[in-house]
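Missing here is one protein chain; the remaining ones are kept as they sit in the complex.
For clarity, chains are labelled A and B in written order, and residue numbers in each chain start from 1.
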Amino acid sequence: MALEHVNAVVIGSGAGGGIVAKELAAAGMKVALLERGRWISPYECAKDDLRNQRTSVLGASFGPDDEERNPRVKVEKDGSEQIVYPSRGAYNNNAMCVGGGTASYGAMAWRFMPQDFRLKTTYGAVEGSTLEDWPITYDDLEPFYEQAEYEIGVSGDVVPDPFKGPRRKPLPMPPLPPNREYAVLRPAALRLGLHPFDIPMLRNSVPYGGRQACMRCRWCVGFACEVNAKCGTQNTVIPAALASGNCELRTEAIVKEIVLDAGGKARGVKYIDEKERLREQTADVVIVSCGAIESARLLLNSKSRLFPNGIGNNHDWVGRNLQGHAYTGANGLMPFDCYDDVGPGAGVAICDYNHGNKGLVGGGMLCNEFIRLPYQFLGRMPPWIPAWGKEHKDFVRTWYRRAVNVQGPVQEMPVFHARVEADPKVKDYWGVPVARMSGNKHPHTLEIADFMSRRAEEWLKEAGATRTWRRVPGDDLSAGQHQAGTCRMGNDPKTSVVDKHCRVHDVDNLYVVDASVHVTNGGFNPVLTIMAIAYWASHHLLKARS
Amino acid sequence: MKISRNPDRRRFLRTAAGVAAIPAASCTRAGRRWRFLTDEQADTIGAICDQIIPPDQDPGAVSAGVVHFIDRQLKGHYAYLQDAYIKGVVEIEQAAQEKFGKRFSALASEQQLDLLREREKTAFFRMIADHAMQGFYGDPRHGGNRDFASWKMMGIPNPPVRGRQQHDLTKS
Partner (left out) sequence: MPKLRNIFLAAGLFVVAALLIAPGGSLLYYRSTKGEGCARCHEIRPSFDMWAASTHRTISCNDCHGGLLTPDADFHASNLRRLVRHVRDDAPQQILMSGQGEIERLTARCQECHQREYAAWKAGPHSATYADIFTDAEHNRKRLLMDDCLRCHGMHFQGGIEDLVTPVATEGPWKLVREEMAGKPTMPCVTCHEVHKKGQPLGPRAPRKQPVSSARQAVAPASLGLFDRRTKVHVAVDLMPVPQIYEGGRPVKMSPDPRQALCYQCHAPEAGGQAWSGDDRTGLGVHEGISCLACHDPHTQQTRASCATCHPRLSNCGLDVEKMDTTFKDPASKHNVHTVKCADCHPKGVPPKRNRGLSIVSSLR
């Protein structure tokens, strides 16, 4: 049975897709929003510290929930490869559920800085990197950043940050009151001549959007919010889209390929529905918002006469420049208790080292980390403590409440050979070739990480840490929850996949709207930029249509 | 296991109960302490885990239920690691016999540590160390961290006492 034709089919209901669906539906377009996962309620999440989206050793509770059905292939530096499953780190999972990563994220709401869109112009080319400017500027996105902040909801106070781009309006909500780490770290940053301020967060600090404020529990990043204070697309724009009457959300809908018509335009998508039936949904416009790994995989798996190597991939740029964030920082031991059990934990940040670091191309934001749950804490042990035995246990007992972690995401140098391909052999449960990930970080990314970790260490020492140790990333591929870059935005169809309005070059009714289009990924958590670009792309899509 | 004073009556009742008992009786592990492990394997794993997280003024791995955690997960999320566990335990028991002529759990603490230090970099040891940490520091719902042993040790109150602001949304 054929499905009724719609104006737009949006694939993926995360940060990008949720917003596009709502914008188009609100403008009167009939939208089918396809999501391969399910709704995940706080009841299912149940604050399980070994089974959530940050610590998934016993399962990734926000999907994919069936491990065996959703494998990927990871290629190591030495060329060896292994099949990996969602609950294991090498899978580079984000989430697969209604709301995508926004249902369980930590919810930092950063705007990129103006320089982040012009890294090549600011610093020059970097050998071995496909570093490039974005085809759009901070000023282009500013109104859409604002729209995201107000429609989804952001609390915080960025006024004391002198490095931020110009903004017309303040954040809609004040910051949450400081916790103990904040109270120790902020004055220390000021003493160092730095410029600390309250992290912007997609989290209600006061009632907003008809929902109540954060109760400050210890289970935030990786979990669903039981008080509904964390703002994601699943509790803001998606309900609004559904309420408009123009949007139909279909969960457990696994899109296999994008189908083209004879003229080279997208006709719609083929997907497997929740009853495992193959369906075809035709649409005027197709929007791909599956995250950097799965969006690239979908384009690569959509082969046709015009695009024998996958749709939009005639110049071999789809799946390239896979990047995430090299997380770096330091830990310190304080002579007093810093743990006060007041979540989310992260509160104070500095942007003094995002740019202008001598000899370095960019940098990143530094802030105190979210509450480290007990098992997570073990991933931050100092190098002088053995990995097991009496000393290990003694250390945890003595220092858990007195250890502070400062860290941040390093803006990565994009690398052409860090990539997603459709695996030639391994297929998922539905017979679709899986994502095959390969490549490594650029050496300069690691130099920046090293620099940043030293700055984090200085901050902790000034705050009174009696002993500190740095935590620097290895050169392994990074993608994970900050995955980006695989469908680069650009003006030249030979060196990019989509144009500056997120439309795939050569297919004028096919869009990619998620972090795939990021040319570079900022020295920040990328979600607010994904949201701003979703508003930006929707705006231009609607304008082109009218 | 003594459940009835009269063996004949007991046998009769058991027979009469035959059909309903099939699922239970057909389960070869019924009535045993562990779901996956044998008593011997559990014993070895316990001894290893108690070196990884030794008892001191606070409970160690075994008394916090870490072996229960591992046993449960081997029939759950870690079912794919069953072979790795069996092989790892066999290997370390062989080494214990060859080197000291005793079962691993019967060795003196220093002897156990000798064997474990030699294996510190092996995939088996890393795996069991990580699982011991999960069982000890993770949520008790998975079978370990009995009575919040580790959380009490670390000074983490549980469940946290946490109320909410009484907002009136009609006024915001």
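The criterion applied here is as follows: contacts are C-beta pairs under 8 Å (C-beta built on N, C-alpha and C of every residue); 3 or more make two chains touch, one makes a residue touch a chain.
Every value quoted in this text rests on a predicted model; they were computed, and no experiment measured them.
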Where the missing chain makes contact, among the chains that are shown: A, B
Option from A:Met215, A:Val259 or A:Leu542 whose C-beta touches the chain left out: A:Met215
Listed residues A:Lys47, A:Lys393 or A:His505, member touching the removed chain: A:Lys47
Omitted-chain contact residue, chosen from A:Leu141, A:Leu202 or A:Val342: A:Val342
Hidden partner chain, residues of chain B it touches: 1, 3-4, 9-10, 13-14, 16-24, 27, 29-32, 35, 72, 75-76, 139-143, 147-148, 152, 157-170
On chain A, residues whose C-beta touches the chain left out of the figure: 41-44, 46-48, 177, 210-212, 215-216, 226-228, 341-343
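Everything that follows uses one rule, which is that only the chains that are shown with their structure count from here on.
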Chain A residues touching chain B - in the complex, by the definition given at the top: 48-50, 57-59, 87, 206-208, 210, 212-213, 215-218, 227, 339, 341, 374-375, 377-378, 387-390, 392-393, 396-397, 400-401
Interface residues, chain B side, partner chain A - complex: 51-54, 56, 58, 73, 76-77, 113, 120, 129-130, 132-134, 137-139, 141-142, 150-151, 153-157, 160, 162-165, 167, 169, 172
